[in-house]
Each structure stands twice: as structure tokens, then as C-alpha cells.
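With one protein chain held back, the other chains of the complex are shown just where they sit.
Showing subunit A:
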Amino acid sequence: MQPNLHSFPLRPGRVHEVCGPGATSFAAILAACGAGPVLWVRQDWVTEVLNPVGLSAFFDPARLLIAQAPSQTDALAVTEEALRDGSVPLVVTEITRPLDLRQGRRLQLAAGTGGSTGLCLIPESMGSNAAETRWHASPRLAPDGPDSTALRWELIKNKTGTLDAWDVRWDETAHRLHVVSPVGERPGTAQARG
């Protein structure tokens, strides 16, 4: 990984958050940077589904397990169970309602016990105070060509470091993340929001 992209891949044993329209691809890239099974916890009433054919550009969907919970409470319980167990290195949870401090803290404790990474896909401005880091991921219009996967990742909350923002691009053939320098700037110097 690029040395200047600090805080990524996410610190294991903690729960992180990502929001914004590029949250799914953020989770997919995080899964692609690790190994082993990925548990994706979603709620069964949400009509928007993951497309494993699209995911295959990032990692092998055979690694993916989906848990469909009937409600957010069940989704959080499944997440906690999986984080505490530790046999799944990455647990991604789709959140629809804001977490309170108790729920967020329980997830952190579970992740600390099991040593897995937790990632919550949250709606915008619904972050929990217990999260280790919070990212905002959004797609960007790439100037150079139509097949681009240009993304802008902003680190908007970080308990153990500085905030920053990067322009990144996922290379589908090399399965590698590239940090792109915006025109006239060095990578890592883009202005962080907030």
C-alpha cells in the first residue's frame, strides 16, 4: 500500500465507519486488500442489493457471506457475534439508523476481543462517537478516460491520527489501489473537509 495513504487498510480490532455514495466500493476495496472470508450483514427489507458480478472486479465473491437480518437490532447482534468470534477478518454492516453510544461501544469491545475489523456503512451524518475512524467516500469524474474508477476518500474522523483526503483509483487488472495526485498537487495534500 502507498505509504502516504495512512490509516488504510483500516486498523484491525476496531470498528470503522464509512459514508457517502462510494461507501460500497470503499468496503469492496478494503475486502480486496485483505484475505479470508468477508461477512456482509444487511437488512432484508432494503431493496438495494449488492451485485456480486460487479464485486468480482474487486475480489472473488466466493469469499463473501451475506447475513440478512430482519431488523437493525438483529443486524448489530450478528455483527457483534461475528466480531467477537474473530473467524471472519472483515465484517461489513449496513446501518440504516444511527447507533447510540452503547451499541457502538459494544461493537468496539467485540472487535477488540476477536481482533477482526468492523466496517459500518452508515447514511450520511449518522456516525457514532465510538467509531475509530470515519471516512467519506464519493466517486469523482475522472478527467482522463471513461473506464476510470476515480474516488475521493476523505478521512473525516480519526481517533488516533490526523484527518486527510486522497484521490484514489482502483486498478481492476492489477487489483491494486493507486493514489492519484490531483493536477498541480502532491498526493496527500488535498484539503480535508471538516
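Keep this in mind: a contact is a pair of C-beta atoms (placed from the backbone, for glycine too) under 8 Å apart; a residue touches a chain by one contact, two chains touch by 3 or more; residues count from 1.
Heads up, the rule we're going with is that contacts and distances are computed from a predicted model.
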*Hey, which one's the missing chain according to UniProt: "DNA-directed DNA polymerase", "Phosphonate C-P lyase system protein PhnG", "Nucleoside ABC transporter membrane protein" or "Potassium-transporting ATPase potassium-binding subunit"?*
"DNA-directed DNA polymerase"
*Which of these touches the unseen chain: A:Cys19, A:Ala67, A:Leu119 or A:Ala165?*
A:Ala67
*Check each of A:Gly22, A:Gly104 or A:Gly127 against the chain that is not shown and name the one that touches it.*
A:Gly22
*Residue of A:Ser7, A:Gln72 or A:Thr149 in touch with the missing chain, whole complex considered*: A:Thr149
*For subunit A, enumerate the residues touching the unshown chain of the complex.*
21-22, 24-25, 28, 36-37, 44, 47-58, 60-70, 74, 77-78, 81-82, 85, 87-88, 138-142, 146-147, 149, 151-152, 170
